[in-house]
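Just one protein chain is left out here, and the rest sit where they should.
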Amino acid sequence: ADETLKVGISAPMSGAAAAWGLGFEYAAEQAVAKINAEGGIKAGGKTYMLELHAYDNKYNAAEGAKTAQTMLNRENINFIVGSIGTAPVKATQALSERKGALLFNTGWGKSIKGPKYPLTFTQMNTPFEILAPFYGYIKEQHPDAKTVAMITPNDATGQELEPVAIDTWGNLDVEVISKDKYERGTTEFQSIATKIATSNADIVDFGASPPTDVGSMLKALDVLGWNGIKVVPAGTSAGTLSKMAGAAAEGTYLGASADFTGESASEIQRELNAGAMEKLGEALNGITISSYDAVMALKKAIETADSIEPKKIAETLPTIIFESSYGPAAFGGAEVYGNPQQILVPVMITQLRDGKAVEVGRIAPAELKKRLK
Amino acid sequence: MNDTQTDTLSGYNKSSEGKILLKAESLERKFGGLTAVADFSFELHEGEILGLIGPNGAGKSTTFNLISGFIPPTSGTLSFLDQNITSKSATYISRMGLIRTFQHESLLSEMSVADNIIIATTHRLKTAAARQEKMREMAKLTGLEDYLKVTASSLPHGLQRMLSIAIALAAEPKVLCLDEPLTGLQGSEVKAALDLFEMIRSELGITILLVEHNMRAVMRICDRILVLNHGRLLAAGTPEEVSQNDLVIEAYLGHKK
Amino acid sequence: MLKSNPGLALCILIAIGAICFALFSGDPYYVQVVIWVFANAALAVTLRFVLLIGELNIATAAFFGIGAYTTAVASTILGWPFFISLLAAPVIAGVISSLFGWITLRTKGPYFLLISFAFTEIVRLIYTKTEALGGNSGMIGMFPPMELDAYFPAIAISILAAILFGLYAAERSNLGRVFKAIKNNEDIPRSVGLNVIGLKILCLVIASTAVGLVGGVHAYTNSVIAPADFTYFVAVLALAYVKIGGEGHIVGPIIGATILTLAGQFLHSFGPYENIFYGAIIIGALLLVPGGIVGLGVRFKAGTLMGRAGR
Amino acid sequence: MELQVQLLMNTLQIGSVYVLFALGLTLIFGVMKIVNFAHGTFFTAAALVVTSVMMWSVDTIGMPIWFSYLIAFVMALLVVCVIGFVVYFFGFKYVLKDLNGSFILSIGLLLLLNGTYLILYGGVPRSIPAVIPGNITILGASLTIQRLVLMIVAAIITLGLYILVHRTKLGLSLRAVAEDQEAAMLQGIPYRRVALYGFLIGATLAACAGALMATVTPVTTVIGDDFLVKAFIIIIIGGLGSVLGAILGGLLIALIESFGGYYFDPSTATLAMFVLVVILLIVRPQGILGHAEK
Partner (left out) sequence: MNQPNVILSIHDLFVSYSGVPALEGVSLSVKRGEITTIVGANGAGKTTLMKAVAGLLTPLKGKIEFQGEDITSLSPAHTVARGLTLVPEGRRLFPTMNIRDNLMSGAYVRTDKDAIQKDLETVLDYFPILKDRLHMPANSLSGGQQQMLAVGRALMASPRLLMLDEPSIGLAPTIVETIGNIIQTISRNGVDILLVEQNAHMALELADQAYVLENGQITLTGKGQELIQNDKVREAYLGL
């Protein structure tokens, strides 16, 4: 008989960030179903069928620790194929590293990575990967832009992103003239909009703001007559953004909202995206699709290592090329993080045009290109 | 008529035999635009039962609140046992030995009779045994010994009044200020209560300041009486003097006895 | 004393049993669950302790967090030894709470509730804005020393059980009676020489010291803390434990915490349905068992007594 | 100068929303002493119903937007009234006098309803097309016409509630029931029915707020909760049960957010708001317009 191999997910499935968790779970489900349908994973002479367990980490550390305990100690899951939220990811990591379990995550912090955490892998692009090509592209398109106003939520992601963004803009000779933080759950954005509008910045960088908030701010800015370059590096959902802000969102650049319906999207991405639209009413994005990629990476690594020993798989992961939803991908990033634990997938720059995210640039990491050669 | 007033007031100024325990000078208390107590001076002598009477809203309860430190006076001074207590806290004053009861809600309604009394002993007595003993003693004195486990709020009204006196006594007062302790008591119970007051004075050596509307009781038990009206002292003197005073009759008593 | 109080004896037995389980069972998950049950029980009991004076103290969550952060700072930044780091938590929580109580306990009822709520939010926002405390990502790396690692669950349970018994003892002493008197009608204790404000502050400080220690234990059990762990919702859940277990007796919150923690653990993989079930349990318990489970016990006891008297 | 006007206009825009939300809470919490943490879910329900109905009537049937909105508004009020009735009849009725009990009950409801909304609507934010499109400039400050209408409607509803609470017999009986049920019964006030009316009026106010807000802000399944915390602060600083207090409190909080957010940082303004509340309550514990208890 086939053996089962449990894989887990820890993501917010309720509260304000519920949409991410639900999409995340969906993408992982599809990957698992696909692998099982194709006969499971073979290693050490056995065939393993995957079984997905998804847990709500409520986006905080305490719940993250609880889900980690449940996954690792109760369910004895050795492979966490996706986790969302810096604080809960850290809480999970504290346990997974000690227990010797593999942890895929979407954390945007540098502090999650490094040689200290050999079993931790980041499954999507983070500011270090995105910002330089993304801002670079924008500067290329708008060489006259000289000033930028930063606005980002006062949460872990925002706090991790802001300094990198400021550095990156600086390298491009764009001056950051204001940087503001707001609390999650803010519903009225007029004062922020007023501030940005009166500062007359050429660019507004919405940092890690979620699409709903960006939508509200864009609308308010529109009323005040500001019309500059709109940049959302963490912008995941173009659909939501254009629904929220309508015409006011036109032209916005998005860093994490792949156009999974467009020409450049892969077959599998298109399929996943359509399924998610049908089941959840929301398109997939750079975060949510990453659980698919993690499962695929895991499969390949297990088969290559011919073992289900997490340590062996962790050693194998940086050596393999696997078929991600974007196409062939790998793990690398030793130069930045001191350890090859960052997924290498293309950065996709999209722009809202006529209410749709249109891919305007796709920049594959140099390291990936080298490896693929 | 003016004569009688000066007469009684001078009568008040005649110092009684005991030494002065509590002294108020020109007490005044305002609530917004309303002056509840105005220019009120009096002395309380050791061992006496001093009555404080007056129409509803005259300022009697407010006076109690002032001397016991529950609210601060707008002006005037207070001294107790030769110490200035004008802006001292209620806790401080009650620890010195001035204990007051309340006109309404004068007990811990959700707690047992025993606990009600024990609470009052906590400051003075430090061991559980001593507190128990004191509690039983006070319960016996006030006729509550059969009700120790009963919740205070389900006591009949008369016993509730007794309980509030037991609470005050358990705190070992030097001066006991009673705010309408006889309301709701029937004839025989009033008699018993007055006997208790006498006993408190003579055997426990406690000085009493009494606010009460039951005139027959007041006239019977008080050594001296102060009459307040609109927050001001209207008259003062012995029960006979006060009950004959036309101003008092007009403002308060209603008709000559 | 134990003979006259079989309930207490039973509780001590349960606590000893839990400690033994932590020492000898090889199952880390269930040991962890036992720790959570005890920690939640301690949270609920400290919340109830301030309810003795009639105040709903949302800042229970804040002092829980202050304890956790104190331990985290002491152990990861200052590098203090394990037990000292742990003990720093109640000390700091106690000191801050005495200040907090001194300023705020002049208000009561919904007003105190809201101040304590706002305080909780303020403290949380301060963590998020303080880089030294890791901002919103929080702090990591509170591990008990290697040689104690195997015993840590037992130590944690012992500490939490000690908190429970300590608060029980405090309530049973004369102090508990005084607190109840203050709740009932604070004018009376004031009129007989008790320093009501001082006693209220004392009550808050005792509870906050205890919950600070719970926070310290939390920091070591989870190894990671972040501001979002210490929102007002911690106190809200604690209140749910109290209400469902029953306010009348200290075992109420303990029972409530046990049931809801286990239920929560069971419901964990239900995604969005988790909240629905959890909400339904809370509503059902509150409406069907008013007075909590303890209240049910009291009614049952009264019923049997009446039955006997009737015969 | 123009900037100050804009900031003041922002204050009014934000404030009118807060006041609208706080009114229902003032009635349920302030007047009836039920701490209803689930109040936000009424708001959310109304907003969600509006988005569903609009989606159906505009996209599927093709009705004119303003007409669809009217239908949606009525539907929202109906749905929330039904929810309110059920919640009261099977729940709050039993914990009327119990501050902590009603608090816990409402927490249970909050979890239950939020979970249900999430399953029904998913995590995706929704929004509806503009009912009255266009912007307007007043004294150099610009805002959308929808916001202006919302401000006016908020003012009207506020006035209505003030009259209801202070000038009508129902208002009198509501206040009486809140203070002493038994005494209220002795005046012939059928307290269970009055409490139900009060609760339903509160829920309806939340529904109005939700249905109106759906026109100007994205709707998520937790949108009400974001307002709830601020609304609690508002009615406490304004004084429990005081309609005027809710207005004052709402505008004060809006002022802090508007000016603080501009001159400092929105996140700092939030912190400042909490600090200010604590200070205010310490100085004046009964709130700006509240009476001292007891």
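Labels for the chains are A, B, C and D, by order of writing; each one numbers its residues from 1.
Keep in mind that, in the parts below, a contact is a pair of C-beta atoms (placed from the backbone, for glycine too) under 8 Å apart; a residue touches a chain by one contact, two chains touch by 3 or more.
Computed from a predicted model, the values in this text were never measured in an experiment.
Enquirer: Since one chain is left out of the picture, which of the remaining chains does it touch in the full complex?
Expert: B, D
Enquirer: For the full complex, which residue in B:19, B:126, B:140 or B:157 touches the chain that was left out?
Expert: B:157
Enquirer: Touching the left-out chain: which of B:177, B:190, B:208 or B:234?
Expert: Looking across B:177, B:190, B:208 or B:234, the contact with the absent chain belongs to B:190.
Enquirer: Write the list of subunit B residues that the hidden chain touches.
Expert: These residues of subunit B touch the chain that is not shown: 31, 54-58, 60-62, 103-104, 154-159, 180, 183-191, 194, 213-217, 220, 251-254.
Enquirer: By the contact definition given up top, give the residues of subunit D that touch the hidden chain.
Expert: 169, 172-173, 175-176, 179-180, 182-191, 291, 293-294
By definition in this document, only the chains that are shown with their structure count from here on.
Enquirer: Taking each chain's centre as its mean C-alpha position, how far apart are subunit A and subunit B in Å?
Expert: Distance between chain centres, rounded to whole Å: 76 Å.
Enquirer: Suppose each chain is reduced to the average of its Cα coordinates; what separation in Å results between subunit B and subunit D?
Expert: Here subunit B and subunit D have centroids separated by 50 Å.
Enquirer: State, to the nearest whole Å, the distance from the C-alpha centre of subunit A to the C-alpha centre of subunit D.
Expert: Averaging C-alpha atoms per chain gives centres 35 Å apart.
Enquirer: Please set out, as single numbers or ranges, the residues of subunit B touching at least two other chains.
Expert: Residues of subunit B never touch two or more of the other chains.
Enquirer: Can you pull out the residues of subunit D that are in contact with at least two other chains?
Expert: Within subunit D, residues 114-115, 118, 267, 270 contact more than one other chain.
Enquirer: What are the touching chain pairs in this one?
Expert: A-C, A-D, B-C, C-D
Enquirer: Which residues of subunit C touch subunit A in their complex?
Expert: 27-30, 32-33, 36, 125, 128-129, 135-138, 140-141, 218, 221-226, 228-229, 231, 265, 268-269, 271-272, 274-275
Enquirer: Applying the document's contact rule, which stretches of subunit A touch subunit C when the two form their complex?
Expert: Per the touch definition, subunit A meets subunit C at residues 13-14, 18, 21-22, 25, 53-56, 59-62, 64-67, 69-70, 73-74, 86-87, 90-91, 93-95, 109, 111, 154-156, 158-160, 183.
Enquirer: Going by the contact rule set out above, which residues of subunit D touch subunit A in the complex?
Expert: Within the complex, subunit D contacts subunit A at residues 3, 6-7, 10, 13-14, 17, 114-115, 118, 122-127, 130, 135, 142-144, 217-218, 220-223, 225-227, 254, 257-262, 265-267, 269-270.
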